[in-house]
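With one protein chain removed, the remaining protein chains of the complex are shown where they sit.
The letters A and B name the chains in turn, as written, and every chain counts its residues from 1.
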Amino acid sequence: MERPLTQHITFPPLDLRAYEAVGGYQSVRKALKDMAPGDITALLKESNMKGRGGAGFSTGMKWSFVPMNVSGPKYLVANADEMEPGTFKDRWLLEGNPHQLIEGMIVSAYAIQATESFVFLRWAYKVAAVEIHKAIKEAYAAGYLGKNILGTDFSLDMHLHTGVGRYMCGEETALLNSLEGKRATPRAKPPFPQVSGLFGKPTIVNNVETLCYIPHIINNGAAWFQSLSHTNDGGTKIYGVSGRVKKPGAWELPMGVTMRELIEEHAGGMQDGYKFRGVLPGGASTDFLVEEHMDIKMDFAGVAAAGSRLGTGTMVVLDDRTCPVGFVHNLEHFFAQESCGFCTPCREGLPWTEKLLLAIEQGEGREEDLAMLASHAKMMGPGNTFCALAPGAMEPLQSALKYFRDDFEQHIREKRCPYHA
Amino acid sequence: MLTTSEKEQIEKEIRQVPVKKAACIEALKIVQDHRRWVSDEGIQDVADILEMSTEEVDSIATFYNLIFRQPVGRHIILLCDSISCYVMGYKELHQQIVQLLGIQYGQTTLDGRFTLLPNPCLGTCDHAPALMVDHDLYRDLRKEELENILAKYT
Partner (left out) sequence: MATIYIDNKPFDVKNSKNLLEACLQLGLDLPYFCWHPAMGSVGACRQCAIKTYKDEDDKKGRIVMSCMEPVKENVRISVNDIESTEFRNQIIGLLMTNHPHDCAVCDEGGACHLQDMTVMTGHSYRDYRFTKRTHRNQDLGPFLNHEMNRCIQCYRCVRFYKDYAGGKDLNVFAANNKVFFGRQKDGKLESEFSGNLAEVCPTGVFTDKTLLSHYTRKWDMTYAPSICQGCSIGCNISAGERYGSIRQITNRYNGEVNGYFLCDRGRYGYEFVNSSQRIQHPALRPHHNGTPDKDHIINHVANKLRSGKAIGIGSPRASLESNFALRQLVGEKHFYLGMSDIDHDHTALALKILRDGPVRTPSLHEMEKADMVLILGEDVTNTAPMMALAVRQAVRQEPMHDAMNEVHIAAWQDAAVREAVQEKKGPFFILNTFPTPLDELATQIQRGAPDNLARLAFAISHQLDASIPAVTGLSDAETTLVATIVEALLAAEHPLIISGFGSGYDSFMKAAANISWALHKQGKQPMLSLTVPECNSLGLEMLGGHRLDSALDVLRHGDADTIVILENDLYRRADKHVIDELFSHAKEVILIDHLYNQTAERATVILPAGTFAEADGTIVNNEGRAQRYFQVFVPKGEIQESWRWCLQIAQAAGIHRLNGLMSLDDITWAMCTAIPSLELVQQLAPHAEFRMAGQKIPREPHRYSGRTAMTANENVSEPKPPDDIDTPLSFTMEGFRGEAPAPLIPFFWSPGWNSVQAINKFQTEIGGALHGGDPGKRLLEPRKDAVIHFFTEAPEPYMPIPGHVHLMPIYQIFGSEELSMYTRGIAKSAAEFFCIYMNPEDLHEWNIEPGAWFNFEIDGHSYVMNATPNNWLPRGIAAINAGLPKAEIVDLPQCIRFIHSSTV
């Protein structure tokens, strides 16, 4: 089975020479010398590459919105903020093979004719920071970055920016504000960043995993990309599992493996003494799936059909000895803390939600609280809030109310958490 | 007053951005690196060099949770309190730390050695529970290990 993204991951990672020796930076040569920027975007569209940052939007399509004949700078940003609880896939790529990301960024920048690029890295990824810094330096020295790359008239600078906290920084428009040195509050769309992004200039923000894939698509083509996958969504995907499973971890697998395969084979099934109750399939801001969904295909359409989202593809398992109310309370605590404070529903609604859940968990819930939680979930739904943070926060809540309703009711009835002895 | 080295570093950042203000977060990080936290004076220093008002700088500084606007200890413990660590029992770690150091979240030990802060997901969920002390990440932690780990930091 091919594992293009992770095949060359080592700790410490390959240096530039070693990376080149395994075929690294070939796509830069090919793209800059043999392909027009538009060809690359077209190839991406053809491959049906969908962004790995959570929303699953077509990468080629996204790039095609960048106006090509405008004056002034354009920007490319790698979103390496990875703060979604339960998500740890980009860390692997960043620490294990930074040159792959840089290579992908150069080609992507070329495709949109960006002249400057940034890696927006979260603060906690200390090892990644060191490795990326080193790799960027090597790439400059080897002429892959800087003026007139490989003798062409394409030039690109690359900077590493490490954040100072705040989950909001992962939201692409808030990320841009943060890169501009401002508060990381999101921006209204339209205008989209592709048109007015960093410093008001056309900008593309892509997830690390998305960008790491670009070299391979350039090198091997769209058909190859499609062939890697079990489904219409092409390629492989990094999946991860955490929680009370025997072998938590992350694996690169064909897009569309089943949930069962992931949990039972790769993650080794539940730890002894724990039973499976449910799972957040793609990070903290996705709806719970339960036993009955075990055989769904883990691709964008498959998870959506089951009522959730593929999200980041990294799952968190809920076991039978963890209280679902406490579990969801923990999530909502996170989201309430991380709300930027800009829009009303999110800023005021999440703390309220959190307090309701805590009250229930502590045996102080009231019967009407469940209806209130449900109405919050609806009120903070997509489109009602300014950005996708609060709607994301509502996904685990609304599905928990559906799948674990008995638990909530038991808490309220017995005025205590049954999971605490 | 900014030290020469702070100033040099900030000026380097200013050169990278189209407008001075855009170096604000970098400048705050630099000041924090040198002084461990950003005091009102630190805010003023950054404001002066970037030609911003103190309000403008503080608005940004107070937004981000890893810019410290209060004194912190020599070492910072960031305990992951997010979902995978929750499932894997970070609360036990928390209790243990409270017991060992006698401080709650947001507090600093009397000897100024440690500050304990809760932190959202550290991105190492497959090795939960986890925490960071300064730049060092500790994973798959058992509460018994904590005492030895903390002993490394003086």
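Assume contacts are C-beta pairs under 8 Å (C-beta built on N, C-alpha and C of every residue); 3 or more make two chains touch, one makes a residue touch a chain.
Given the structure is predicted, the values throughout are model-derived calculations rather than measurements.
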{"item": "Shown chains that the omitted chain touches within the full complex", "value": "A, B"}
{"item": "Residue among A:23, A:191 or A:418 that touches the chain left out of view", "value": "A:191"}
{"item": "Of A:209, A:233 or A:338, the one touching the omitted chain in the full complex", "value": "A:338"}
{"item": "Sole contact to the chain not displayed, among A:166, A:216 or A:244", "value": "A:166"}
{"item": "Hidden partner interface residues of subunit A, rising order", "value": "70, 166, 168, 183, 187-188, 190-191, 195-196, 199-200, 336-345, 347-352, 355, 359, 372, 375, 379, 383-386"}
{"item": "Residues of subunit B (touch criterion as defined above) contacting the omitted chain", "value": "18-19, 40, 43, 53-56, 58-59, 62-65"}
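As a working rule, only the chains that are shown with their structure count from here on.
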{"item": "Chain centre separation (subunit A, subunit B; CA means) in Å", "value": "24"}
{"item": "Parts of subunit B lying in touch with subunit A, wherever the complex brings them together", "value": "16-19, 21-26, 28-29, 59-60, 63-67, 78, 81-84, 86-88, 119-128, 132, 135, 137"}
{"item": "Parts of subunit A lying in touch with subunit B, wherever the complex brings them together", "value": "82-88, 90-91, 122-127, 159, 161-167, 178-184, 199, 240-244, 248-250, 280, 284, 314, 316-319, 322, 326-327, 330-331, 333-334, 337-338, 340"}
